[in-house]
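Can you keep this structure in mind? I'll have questions shortly.
In this view, the complex is presented without one of its protein chains, the others remaining in place.
To keep things simple, chains are lettered A, B and C as they appear, and every chain counts its residues starting from 1.
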Amino acid sequence: MKRVSILNRKNALTLFLVIVMYAVIQGLIVTDILPPLYTSTLIQVCVYVILAASLNLINGITGQFSIGHAGFMAIGAYLAGIVSVKFHGPLFLSLLVGGIVAAVAGFIVGLPTLRLRGDYLAIATLGLGQIVMIIFQNIDYFGGAAGMQVGRHINWSWAFWVTIISLVVIHNFVNSTHGRACISVRENEIAAEAMGVNTTKYKVLAFTLGAFFAGVAGGIYSNYMYFIQPTTFNFLTSFNILVMVVLGGLGSMTGSILGALIMTVLNVALSGIPSLRMVITALLLIIMMLFRPSGLMGTKEFNLNFLEKKGERNVA
Amino acid sequence: MLKIGNLSKSFGGLKAVSNLNIDIKDGELIGLIGPNGAGKTTVFNLITGVYEPTEGEILFRERKIDGLKPYQVTHRGIARTFQNIRLFADLNVIDNVKIAYHQHAKYSSLGAILRLPSYFKGEAEMEKKALELLKVFRLEGKAREVAKNLPYGEQRRLEIARALAAEPKLLLLDEPAAGMNPQETHELMELIRWIRDTFKLTILLIEHDMSLVMGVCERIYVLDYGTIIAQGGPDEIKSNPKVIEAYLGEEAI
Amino acid sequence: MKKFFVMATAAVLSLSLLAGCGTTGATSNGGGSSAGGNLKIGADLELTGGVAMFGTAAQKAIDLAVEQQNANGGLLGKQIKMDYADNKSDPGESTNAATKLITQDSVVAVIGAMTSGNTLAASQVAIDNKVPLISPTGTADKVTVENGQVKPYIFRACFIDPFQGQVAAQFAANTLKVQKAAIFIDQKSDYSIGLANAFSTNFKSANGQIVSQEKYVAGDKDFRPQLARIKSSNPDVVFVPGYYGEVGPIVKQAREMGMNQAFIGGDGWGSPELFNLASADQLNNCYYVNHVAIDDPSMADFVKAFKAKYNQDPDSFAALGYDAARLMFQAIKDANSTNGDKIRTALENLKGFKGLNGDITMDPKTHNPIKDAVIIKIENGKNVFMTKVSPK
Partner (left out) sequence: MHSITELLQQLVYGLSLGSIYALIALGYTMVYGIVKLINFAHGDVMMVGAYMGWIAITVFHFPFFPAILFAMIVAAIAGIIIERTAYKPLRNATRIAALITAIGVSLFLEYGGMLVVGAQMRTYPNVFPETMYNIGGIIFKFGDIVMLVTALVLMLLLHFTVQYTKIGKAMRASSFDMEAALLMGVNVNTTISATFAIGSALAAAAGVLYGIYFNSIDPLMGITPGLKAFVAAVLGGIGIIPGAMVGGLVLGITESLVSGFGASTWRDAVAFLILILVLIIKPSGLFGKNLREKV
């Protein structure tokens, strides 16, 4: 019989590493050793890690070809911004409202559109993302096309822990019977249905959950950046998130994290050569796909299992 | 157990199944045979809700199931295998089985996310049940192997195991012996009988391999051009002139 | 579970490494902020993305300004070294770009961004770090003044929207003596919206009437559906506060549809390219607000130098980028220091600066340049000076 408990060596070690990582970076920030650009890059990494992991839940785990993720990010960003700026609400509430409204939107649009498959679903979700953008462009309350001033309400600690919580939630969801139900939809929808999995429910659930976290990520974004504009959340941003997911490996959560990290850091590292930056990014994308079309991690996860004794593998 | 009354299905103008009547009693092991293109798989798809009937009704344990979605039919207690194997190919063997246990899972999404005790209990129970089931099918040693890497015969067995994990009352097997050699087929025959007795199931199977059908089935329905042309015990069917005619030039019995 | 965190730790370490490499790469050719004989000025510009056209035009002009300044001995005895950061036409990226320029590259001043939104996104970083920033074309009111308070360290080189809109409205009402105006706005541009609002208010207070208001989105090519609506509202004049890239086709398509009304606009029209986008004939009966010195010899010199260097005509983005850079150079020279506060004070006290776009005096209360505007009439493919308007 296997040990099944939340308390095991692997979890303890992981938690320890997370705390060390946080403490080291926080220490560097507090002592002003870490330059502001690095802090700001790290916070953006947090935003994109959540976005990529949540899109991976939809595209990688559930196998639904969605390319309009920036739309949910926009909803989260704007609603969280409104809570912060117009209602002076606390940050936690701001992020939560952003996430919930995005999730509601995800549920409402997911229900009818997730009947579509493959490329048709792709273009429909892309269209939805664009519609969201256009709606914000047209509503003066949100600043219209000119944008909305939000101001900075979030710091590294918040961004980091919200990211960790998001990842834990997504991870725990995926590694459960409900996550397996989502995976079965990806693997073979007809068989999944025949095995008693309500495929529509799980598609919509994954989509809603993904939208929720995209909204939370949007909230972090708008609370960190001083100014947001609808065009920030256009289809190119959706593509960017998709690229992170595929680059890391569709279906692999560690892959999504890696993809988000690489793309965000690359973006900053190449900012000194603006004219070449996009060309280099484009070439890297093509080369990456040519040599590793299944992404850096494939569907595998990087894990600590190798640290465990043989046979001690467990489900948690 | 299952009562199909005046069932018809047409695709466009083509009538795939017409005026079908099947009555299966509790615990029976029934065969559904017929030449290629007779509409056997269509009948399965109608029972399991993949297709909606054009006419007629399907009663399962006295309740109407036509018009239900496939997963709802499964929840009512009907599980199936597929003619062309439809495993979750990239998942490992035990996860394939666990997915079919999903409908009986005893914890919610929230329980999973918060890693409540119900999650650990539920997962442990699933793992145990899945391993037990795999043992029956002699697959327990391969529990962590990826399904698509299994040999063909084992994939067929896994598909049956997975269907059983849904804990059905009625099991539909779509050509379970397809692609198996006589030895494997013989073993499968034993297994099917054993499953029926152990799990107290009713089984309806489609099969081309007559030795298997004649060997295990207690009653057989013969389907041709979407209608039942004969039914009865194996011996009756063997000697039924209509059946021989339907199969002539198709396949020797 | 949570296996991925190890990955993340490893990744953060590699991030530091990578970013480290990035900066060494960037600083190695530039040297320290003011050591090594270089004076570093940053530019946060739209070099890629939706309005890359604005930023790249300004970049060329700034390069030209730097080249000329360096040829004349540079600034404070040092050679100017520009650090460009691309904001990808996105506010968030503009914040990043400003952060990089100010905290990483330690520039003494920042030029940019081109749009109001991107400037607003960058300005907080400049204020927090006490580095002066001048936007060549950020025209919205709130770029330099917020809640009645002038933002320290933030300046601009261009007209503000209300002024241009007012000039255009008064011209329509008093000179053209028309009463019915239609407005055609670029929905995506705060510049266009700002001008339109100012025009509308001023035109109405001059007893004019706005008979229709339509919108387009920068990048559109087909304007006929909206123009048809404007046409049927029967205006005497159409105000198009957009950029020449869209204004050209708008005028062309309007004329093709038989709309012979006067068209008026703002300084976004100012580019020789306009005459390629619509024919001379079609551009007759068009007027726009522009900067004073459009026919000035200094402007001609700039155009010549620009053409010689890049083999293309400069547009208003280039001209304002050039002015913004030179305003900043002048302020640094006046301050005789690279200290942010001193440069800021120098900028606030700048008077009578000979800009390409006329004589500029900085208003310390608003950080807006006080400069005259002119009305240009387009006649047979030529810009013709009509009248000069001074701000009140």
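What we mean here is this: a residue touches a chain if its C-beta (ideal position, glycine included) is under 8 Å from a C-beta of that chain, and two chains touch if they have at least 3 such contacts.
Quantities reported herein were computed from a predicted structural model and do not represent experimental measurements.
Using the document's definition of touch, tell me which of A:41, A:54 or A:137 contacts the absent chain.
Touching the chain that is not displayed is residue A:137.
Please identify which residue in C:76, C:217 or C:303 touches the non-displayed chain.
Final answer for the missing-chain contact: C:217.
What is the set of chain C residues that contact the non-displayed chain in the whole complex?
Residues 47-48, 50, 52-53, 55-57, 187, 214-217, 219, 221-222, 224-226, 228-229, 232, 245, 248-249, 252, 256-258, 273, 276-277, 279, 312 of chain C touch the chain absent from view.
So that we can see where the missing chain sits, which residues of chain A does it touch?
59, 65, 112-113, 115-120, 122-124, 127-128, 130-131, 134-135, 137-138, 190, 235, 239, 242-243, 246-247, 250, 275-279, 281-286, 289-290, 293-294
Criterion: only the chains that are shown with their structure count from here on.
Mind having a look at which chain is the central one, using mean CA positions?
A
Just how far, in Å, is the C-alpha centre of chain C from the one of chain B?
Averaging C-alpha atoms per chain gives centres 71 Å apart.
What parts of chain A, by residue number, touch at least two of the other chains?
Those would be 172, 175, 316.
Of all residues in chain A, which touch chain B in the complex?
1-2, 4-6, 169, 172-173, 175-181, 183-184, 187-188, 190-199, 205, 299, 315-316
Note which residues of chain C are touching chain A in the complex, please.
Chain C residues touching chain A: 1-9, 11-12, 15-16, 18-19, 21-22, 25-26, 47-48, 50, 83-86, 89-92, 94-97, 99-100, 103-104, 116-118, 120-121, 123-125, 140, 142, 187-190, 193.
Given the complex with chain A, which residues does chain B contribute to the contact?
Those in contact with chain A are residues 48, 50, 69-71, 74-75, 79-80, 82, 86-91, 95, 98-103, 105, 107, 109, 112-115, 119-120, 122-124, 126-127, 162-163, 165-166.
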